[in-house]
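Excluded from the complex is one protein chain; the other protein chains are retained at their positions.
Chain IDs A and B follow the sequence of writing; residue 1 opens each chain.
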Amino acid sequence: MRRAVPLAITFLTGLFLVVSFFIPHRPFGELEQRLLVWFAIVAGFTMLLGVDNLIRSHARKITRTSEGWGHSVVLLVGLVATVVVGVIGRVQFGSPFHLQSPFMFIYSYTIVPLQATMFALLAFFIASASYRAFRARNWVATLLLVSAVIVMLGRIPIGAAMSEFFPWMQEWIMTVPQLAAKRGIQIGAALGAVSMSLRIILGIERSYLS
Amino acid sequence: MGSFGMIIGTWLAGFLTFAILSFLYKDNPFYKLAEHLYVGVSAGYWLIYVAFFDVEPMLVRGFLDETGIEKWILLVPAALGVIMLSRWFPKTAWLSRWPIAFTVGVGAGLGITANIQGYVVPQIQATLLPITGLNMDSLDSLILVVGVVTTILYFYFSKPHKGILGGAAKVGIVFIMISFGASFGYTLMARLSLLIGRLYFILSDLLHII
Partner (left out) sequence: MDERPRRSFWEIMNDIDRRIIFVILFVVVAIPLVLKVGGTIPPTAPVEGAHEAVESLEAGDYLMVSIDFDATSAPELMPMLRSVLRQAFAKDVKVIMLGHIAIGLPLGHMALEQVAAEYDAEYGVDYVDLGYRPGYIAVMIAMGREIEDIFRTDYQGTSIREMPITADVHSYADIDLLFGFEHGAVIDYWVRYAQARFDQRMAFGTTAVMAPDAYPYLQSGQIEGLVGGLKGAAEYETLIGQPGLGTRGMPAQEWGHLLVIGFIVLGNLGYFFTRGKQRKPAA
């Protein structure tokens, strides 16, 4: 029950979807559509999996008043407040993300600045890394460095003002050598994904059951 | 939201923006506070989304709208979703393998055909371009083929990189480094853009300087 049933489920659904790709007619097509809708429904529930852990671990921190418990209070209050205003938005405006909904207030003034600023920090770190670690230590590193600098110059007006070479060269790098390498890597990755899918369907790869 | 709400919201967003930026100096309580708030609010956001973009429209609404078999068959994905949450309790956690097996099976089944039809075949087709004579386009086409093939060979680790394979892998590394350099340059551009976005918020929405 604990292993055989899930392996059978994976085998049957995987195999069926391959078959229905080639034979999209009745009854395969209809059944495929049903499985896809079910997948969408079930996929939503997977998003909930981490939330219980989050709530539990922070609730524990608060009850034991262990270090940083105040932050855990902020976290849980933020969570509950978001859910409450989400429900209010749904009841009052038909959807939490109707423009007038209080849920959109939390979204616009907490989630957006927090998310955006966290990623803006990366600008500082990548600038610092460029200065500290981007060194022409050997020919391979030099190639990488030269390519990066040409691309960066080719994408700004002053690069074009300095010489038509930069925008032309950046476009050539993007459409010929960089494209070739990306394609090579991606073809390898796609074939890898296909073989992994086959291993999963055939039950050779079982790590998802652990 | 009235204009008063917008002012409060903008200042809240401003405070959170600076709280995150303060991390550049060093880790501090304001950053910790903002970070925990972000995790809490995001988790709340997910709960709202699962409720109002999955459970309500796909299950509840479906159950109310449909009749006959179409109505009752929705109990299958509903059950799979609920079983997924059995992971919350150690004793029943093993049951969650069933819905996980279902989602993995669907992903694997769809992945096989999609990667071949959607990537491997069209990308190989687009690599094999005609050589039309002694011109730049033909040269580019040739470079493209060499680049794709040698990149794939570079990642072929089943044989030691000696002889012809070693030579090909050396050519491959040239393409890969140019590509990584280009990606680095583009990543830098993206990070800078995010910083610009945040600075625009600070200078325009918050301080009204611009």
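Quick note on the criterion: contacts are C-beta pairs under 8 Å (C-beta built on N, C-alpha and C of every residue); 3 or more make two chains touch, one makes a residue touch a chain.
Computed from a predicted model, the values in this text were never measured in an experiment.
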Per the touch definition above, residue among B:V106, B:L153 or B:M177 touching the missing chain: B:V106
For chain A, residues in touch with the removed chain: 21, 29, 33, 36-37, 39-44, 46-47, 93-95, 97-99, 104, 107-108, 111-113, 115-116, 118-119, 123-124, 126-128, 130-137, 145, 148-149, 152-153, 155-158, 167, 171, 174-175, 178-179, 182-183, 186
Residues of chain B in contact with the chain not shown: 24-25, 42, 45-46, 49-50, 53-54, 56-58, 61-62, 65, 103, 106-107, 110, 114-115, 117-119, 122-123, 125-126, 179, 182-183, 186-190, 192-200, 203, 209-210
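Convention: only the chains that are shown with their structure count from here on.
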Chain centre separation in whole Å, for chain B relative to chain A (CA means): 3
Interfacial residue positions of chain A with respect to chain B in the complex: 2, 5-7, 9-18, 21, 34-52, 54-55, 68, 71-72, 74-83, 86-87, 90, 95-96, 100, 102-124, 126-127, 130, 140-141, 143-152, 155, 172-188, 190-191, 193-194, 196-198, 200-201, 208-209
Sites on chain B touched by chain A in the complex: 1, 5, 9-10, 12-14, 16-17, 20-21, 23-24, 32-55, 58-59, 73, 76-78, 80-82, 84-85, 87-88, 94, 97-113, 115-116, 119-120, 123-124, 127, 140, 143-152, 154-155, 172-189, 191-192, 194-195, 197-198, 201
